[in-house]
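Below: one structure in structure tokens.
Here the complex is missing a single protein chain, while all its other protein chains stay put.
Right, chain A next:
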Amino acid sequence: MMSIIWPILVIVVTVFGVLGVAAVSTMLERRLLGVFQDRPGPNRVGPFGLFQVIADAMKMLFKQDWIPPFADKPVFLIAPIIGFLAVLLCFGVVPITPIWSVAGNLNVGLLFIFGMLGLGVYSVVLAGWSSNNKYALLGGMRAAAQMISYEVFMGLSVMGVVMAAGSFSIRDIVDAQTNCWFIIPQFLGAVIFFLAGVAETHRLPFDFPEGENEIGAGFHTEYSGMKFGMFYLAEYAGVALSSALVTTLYLGGWHGPLLPPFLWFAIKVFLLICFYILLRAALPRPRYDQLMSFGWKVLLPLSLLNILVTGAVVLLRAGV
């Protein structure tokens, strides 16, 4: 009996935990942006403005859920669900602590994540396409080009870690970092992975799919109410996912002295989310062609170089 209840408990708590983290990080982002700009941020609702999350959720839920008459209705409805599900499913293979993970030992865990991130592109493209709106379509096209090309560098940069750990299972990768976090031998890969993660979640400064000054709100121009809320939550869940991935792949996951494993994981993820927000506060959005040329001309050669060097080192260690 216990063998059935425990996995279900893990799944339910993880899903709601991710939802909670996504909701709270919307609040965290606004407060932190305020702090970076020498202002308090939203602080009127409840103690320290904490209930702002609830107020926002209520607003989202009770807003009119408008589907434009010119939209392709079934696709329009399903697009945000795909995006949200893809991000949620990724969390399934992220081991949070040695005992707490839905499928952390999955032997193709990393490949599963890349597959799901690939599905995430569909959400944005379909949203842009079904909206039947020029700006939404432009945003969708930008998102497709950006996410697909940055997924390349994301995958390539992670190969160094996979070679060093000798496994695609994220659990094994974390275990391989017991003595030395991969951010030290794989620093280049970590930086590329993080940058690709920013582009992959289309967060500022790489938020071209929704570049306000050029194409309105991009792919979610026509979305409102809870369907927009799902895009919104998926974005923040994506930030949390990206932070969790950097934590597990490069920062040793739950490993750390003194504190319990979960706390270490939470602290690392929290700091990375804060860094995401700091990036948003600090950097302006570059031009779209600059993003693409930066990706293909800088990140691609660098990540290939990273694979080459890591592979050579691994071969030398093996004593071939």
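Worth pointing out:
Everything below uses one rule, namely that a contact is a pair of C-beta atoms (placed from the backbone, for glycine too) under 8 Å apart; a residue touches a chain by one contact, two chains touch by 3 or more; residues count from 1.
We adopt the following convention: contacts and distances are computed from a predicted model.
The complex includes a chain that is not drawn, and of the options "NADH-quinone oxidoreductase subunit I", "PaaI family thioesterase", "Succinate dehydrogenase hydrophobic membrane anchor subunit" or "histidine kinase" the UniProt name matching it is "NADH-quinone oxidoreductase subunit I". The chain omitted from view is touched by exactly one of A:19, A:176, A:226 or A:278, namely A:278. Contact with the omitted chain, checked across A:7, A:20 or A:40, is made by A:40. Within chain A, the residues in touch with the undisplayed chain are 35-40, 278-279, 281-283.
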